[in-house]
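A single protein chain has been removed from this complex, and every other one stays in its place.
In this document, chain identifiers A and B correspond to the written order of the chains, with residue numbering beginning at 1 in each.
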Amino acid sequence: MTEQHNGSIIPIEIGALLPETDALRSAGWRLVQVLCVGSADGAELSYSFGLDLEMRSLRVTVPAETPLPSVTAIYPGAFLYENEIRDLFGVRIERIAGDWEGKVYDVAMGKLFSKVSIKAISSEDPGAATGGAASMGGAL
Amino acid sequence: MSSIERSPWLIHYDASSCNGCDIEVLACLTPVYDAERFGCIVTGDPKQADIFLVTGSVNHLNAPIVKNIYDQMPEPKAVVAIGACAYSGGVFAECYNVSGGVASTIPVDVYVPGCAAKPESILDGVVRAAQILKEKEKAMRATRKAERKGRKAEGAQR
Partner (left out) sequence: MSGQDKRVQDAAHAPREDFVKGPTVIPFGPQHPVLPEPLHFDLLLEDEKVLGAIPQIGYIHRGLELLVEKRDFADYVHVAERICGICSFMHGMGYCEAVESLLGLPIPDRARYLRTFWCELERVHSHLLWMGLAADALGFESLFMAAWRTRELVLDVAEETAGGRVIFGSAIVGGVSKDPSDETLARCIKALALAREEVKRLSMVMLQNITVRHRLEGVGVLSADAAYALGAVGPMLRASGRAYDARSLGYAAYGEIGFETVVETAGDCMARAIVRAREIEQSFAIMDKVVAAIPAGPVSVPAKGMPPKGESFARLEQPRGEVVYYVRSNGTRNLERFRVRTPTFANVPAMVEAMRGSSLADVPTIVLTIDPCISCTER
């Protein structure tokens, strides 16, 4: 039963993250969670995917200051995890669709009611949109 | 003057509680415990509220909101801090995003113990807060009266 909970954990290189994730998405897996464990010299991210009851995790080790591509183009719902991980762990995740600019948990009081520029959201070109809602719709 | 004591309006805000106290506050308002038999009613508008029920501890993000709600309430007003978190941070006191109890942001009149606080003790806290409201109103009236007297005396002197 433990096996069923844990699933398999597959270590991969940073470069293989997007192709592997894309392959899983095509095979019908859903994103279960993104987990980050910090360490002195960087961080270790585990992307867990689920298909029915099976769970599979891709594990990437990211040295400090190394950029990591965002998986939001494949799984748009990942933006919350990635924003959180960037804010709490300082992992440099790049090109998140729905970038909260470091304000998931710590909102600058000057912008209490707004995080993303309104102009960008309402823009007609979906490519220019940085808001979670707008770009998520595009990616679906 | 007994109007406020007999029918205090409540406002509830969850500062950073685990929900346990919040659902107990709601349980207080529903049939079995029924705080409304004391004339209470919950309002979402701070400007109509007399008693402020706060659950959970304060952090730097919600402190201005707690303060804002408190400032918008008309005098006299009373604050009831519900649960261990609202007193000191409770089990979360050591967490990095917890700056302490509600008293670090606004003055608290009544503390309700418990983790989570039981509806009976929350009711007790609300009833006590209503008494405090009455005393506060009395004091307010006395001050106003003294001021009026002072002004009259000033006028007579002139």
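Throughout what follows, a residue touches a chain if its C-beta (ideal position, glycine included) is under 8 Å from a C-beta of that chain, and two chains touch if they have at least 3 such contacts.
Only a predicted model underlies this, so the values are computations on that prediction, with no experimental measurement involved.
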Missing-partner contacts on subunit A, residue numbers: 1-2, 4-7, 30-33, 35, 37, 48, 50, 52-53, 55, 75-80, 103-116, 118-119, 121-122, 131-134, 136-137, 140
Where the unshown chain meets subunit B, residue by residue: 12-24, 26-27, 30-32, 44, 56-57, 59, 61-62, 64-65, 69, 90-92, 94-98, 115-116, 118
